[in-house]
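One protein chain omitted, others in place.
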Amino acid sequence: VSTLSWKGSIFLLTDFGNSDEFAGVLRAVAAREAPGARVVDISHEVPPFDVRVGALMLERSVPHMGPGVVVTVVDPGVGSDRRAVAMSVRSSDGPGFLVGPDNGVLSFATEVLGGADSAVVIPPARWRPDAGATFDGRDVFVPAAARLWSGVALAEIGTTIDPATLVRLPPPQLEVLPGELKAEVLWVDRFGNVQLAAGPSDFEVAGLGHQLWVSRSSSSTTPQAVNAHAAKASSSFDVGDSLGLITDSNARVALVRQQGSAATVLAVKEGDVVVITDRRPPS
Amino acid sequence: VSTLSWKGSIFLLTDFGNSDEFAGVLRAVAAREAPGARVVDISHEVPPFDVRVGALMLERSVPHMGPGVVVTVVDPGVGSDRRAVAMSVRSSDGPGFLVGPDNGVLSFATEVLGGADSAVVIPPARWRPDAGATFDGRDVFVPAAARLWSGVALAEIGTTIDPATLVRLPPPQLEVLPGELKAEVLWVDRFGNVQLAAGPSDFEVAGLGHQLWVSRSSSSTTPQAVNAHAAKASSSFDVGDSLGLITDSNARVALVRQQGSAATVLAVKEGDVVVITDRRPPS
Partner (left out) sequence: VSTLSWKGSIFLLTDFGNSDEFAGVLRAVAAREAPGARVVDISHEVPPFDVRVGALMLERSVPHMGPGVVVTVVDPGVGSDRRAVAMSVRSSDGPGFLVGPDNGVLSFATEVLGGADSAVVIPPARWRPDAGATFDGRDVFVPAAARLWSGVALAEIGTTIDPATLVRLPPPQLEVLPGELKAEVLWVDRFGNVQLAAGPSDFEVAGLGHQLWVSRSSSSTTPQAVNAHAAKASSSFDVGDSLGLITDSNARVALVRQQGSAATVLAVKEGDVVVITDRRPPS
């Protein structure tokens, strides 16, 4: 990683919410420590302590970022001995550095960006000797990101560690069988679209056709019909008025309804597993 | 429209919410495609798919913007054959360009800005060949806005169309009679203020005086008294403790309560029609 001065953004993704001043204080500290940096809020509404949801949001976001440093704080272990880390990534496209707790929240994005090139543990810091260590976003992560943004070398930010020791989350659940596919629900978005841990090619491998049935894995309710021009459709308008499958904007397969919530119809939430089959259920 | 380089902001108004990363990705793409641009979030909390509410928010916002390009994405038809459009406006004051779906969401603001000078249809774009066309904010609208911000001529962004073909929303409902006024509720804000599709002059034309009665058009409940020093009052303090009428900060007439919600008292919501009269209801 070059230590030459370079320009880019400081990106922020946290579970701090927008009601308290937490996110605002991060923005203020970034502005103070890196007065020339653009600060880009990705979101502060990761559900509290939900490392997996944060990791998935980050994975979906990094391909669209320009150069810069990404700070991700979803940190149920703040104040414990979990490590605070910063890493440079292999991809020369997009953000060059990721900063956050070493609890797996960075792991999916790291993989998207080609893996970690090198990594360091950031030492604790306190803004006042008498204040507690409960706000590492403000006291550790953003200050470290500001230094990286300013061109300070990664090795000067902390103690070098083997990137192979960085915590990784288990991969999303996906099982592809002939005529059947079981996939984790990765994301239910504001509009009720249900993103699955599967791509169009997984449907091809399973040999799934145009008329499918979907149900929640743990549910005993009757599977619902799905219009599966599916993995080939590219918008909810291609599936008409029924429940449909499309390839979404992250190149994953999603269950959708036209201007309606597929999640409500299916009664699924993030982390559930759905079963999709071409075998018509007994009626 | 001059193609000279000029500076200004990229303004964002969407129904994407703040919980997912949608709005954050728009900000990231704007930063990547127009590194020198200031990005100003107007709001991302337009109710999902509510084109009319989005159009009214944009109409109220544009008079306060400086130069720049406005991207508005309230787009229930994403993925259908609705057109993606960009236009330059006649007013030389404020933002020079509006970008968004051609579903009417831009129409009220276009009128406020003096009408469209010229307009183009923006061609579809995909960030990855294998990804779906469900996120035009990221893939079409913000990239187009970034090019306009950078000084690219409107005609180079897409195919020129006749501005007269741009979709317009029906105007707000307003009926002014002697001693009576029926007006659409345009906006119930966070504080419960009820903005009407009427200005102070409409009350003058109707000959409405200082003591009025208001009810929801479709309601059979007894009309409620309104202190209508009204259209001339300029704050809720001028109406005392009762329900009052004031001229609000958009120069429209609003039903208000001092530090309370007029919307709750009246049980009205956006899109309702209220009837205001000077005839005391039978008791």
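The letters A and B name the chains in turn, as written, and every chain counts its residues from 1.
Heads up, the rule we're going with is that a contact is a pair of C-beta atoms (placed from the backbone, for glycine too) under 8 Å apart; a residue touches a chain by one contact, two chains touch by 3 or more.
What you see is a predicted model; the values in this text were computed from it and never measured.
Asks: Quick one: which of A:Pro76, A:Gly115 or A:Gly271 touches the chain that's been left out?
Replies: A:Pro76
Asks: For the chain that got dropped from the picture, name the residues of chain A it touches.
Replies: 16-25, 27-29, 31-32, 35, 39, 48-49, 76-80, 127-128, 130-135, 138-139
Asks: Can you list, in ascending order, the chain B residues touching the missing chain?
Replies: Touching the missing chain: residues 7, 9, 11, 13, 18, 38, 40-45, 57, 60-61, 63-66, 187, 189-191, 193, 199-200, 233-238, 246-251, 259.
Here is the rule we use: only the chains that are shown with their structure count from here on.
Asks: As a quick test, compute the distance in whole Å between the mean CA positions of chain A and chain B.
Replies: 32
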